[in-house]
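Working notes, beginning with the structure itself.
Every protein chain but one is kept in place in this view of the complex.
Then we have chain A:
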């Protein structure tokens, strides 16, 4: 296998470069997926029936905590990739581990939020609004959950095999995925929560 050492490790081979491009194309499709969810959300947001409205169940504090956690995790994984490019596997693993812990914290607060909603009478079946709310938040939360497992396996592989063109490539692609989840959350934060609470 030909490895070009003038490039960062994760771009070192032709296959690596194409893997990264392919993942960007997948992210393009994910943007479209979340676009359909937002379109449905805006259509159903006022269809609350006899259930609660967004303004009644949303609370600023947990939402703000979730936002800070995910934003910071996006920063730390960026630092992880930076450390990886410096060849510092240990620092990279530390940053990745911090990222996953922050992600876990995010998920914990989101699950807590879901439980609060359900206690306040907003379940998946309550109204068009609550159904699309849980679907939109849940699709994002499921992505985060998946990312936690994915990231954990990446860390294990880097510990086992060290930084090779393959492991660096996988780690970089995982970082793209994780940053993307933050991008989606920015829109959820703005157009589901802040819009719903104003």
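Please note the rule applied: a contact is a pair of C-beta atoms (placed from the backbone, for glycine too) under 8 Å apart; a residue touches a chain by one contact, two chains touch by 3 or more; residues count from 1.
Please note the rule applied: contacts and distances are computed from a predicted model.
When the unshown chain is looked up in UniProt, the name that turns up among "ABC transporter permease", "Peptidoglycan glycosyltransferase MrdB", "Quinol oxidase subunit 4" or "GTP-binding protein" is "Quinol oxidase subunit 4". When the omitted chain is restored, the residue from A:3, A:39 or A:142 that touches it is A:39.
Even with one chain removed from view, chain A keeps its contact list with that chain: residues 11, 17, 20-21, 24-25, 27-32, 34-36, 38-40, 42-43, 60, 64, 67-68, 71-72, 74-75, 77-79, 82-83, 86, 88, 91, 175-176, 179-180, 182-183, 186-187, 189-191, 194-195, 197-198.
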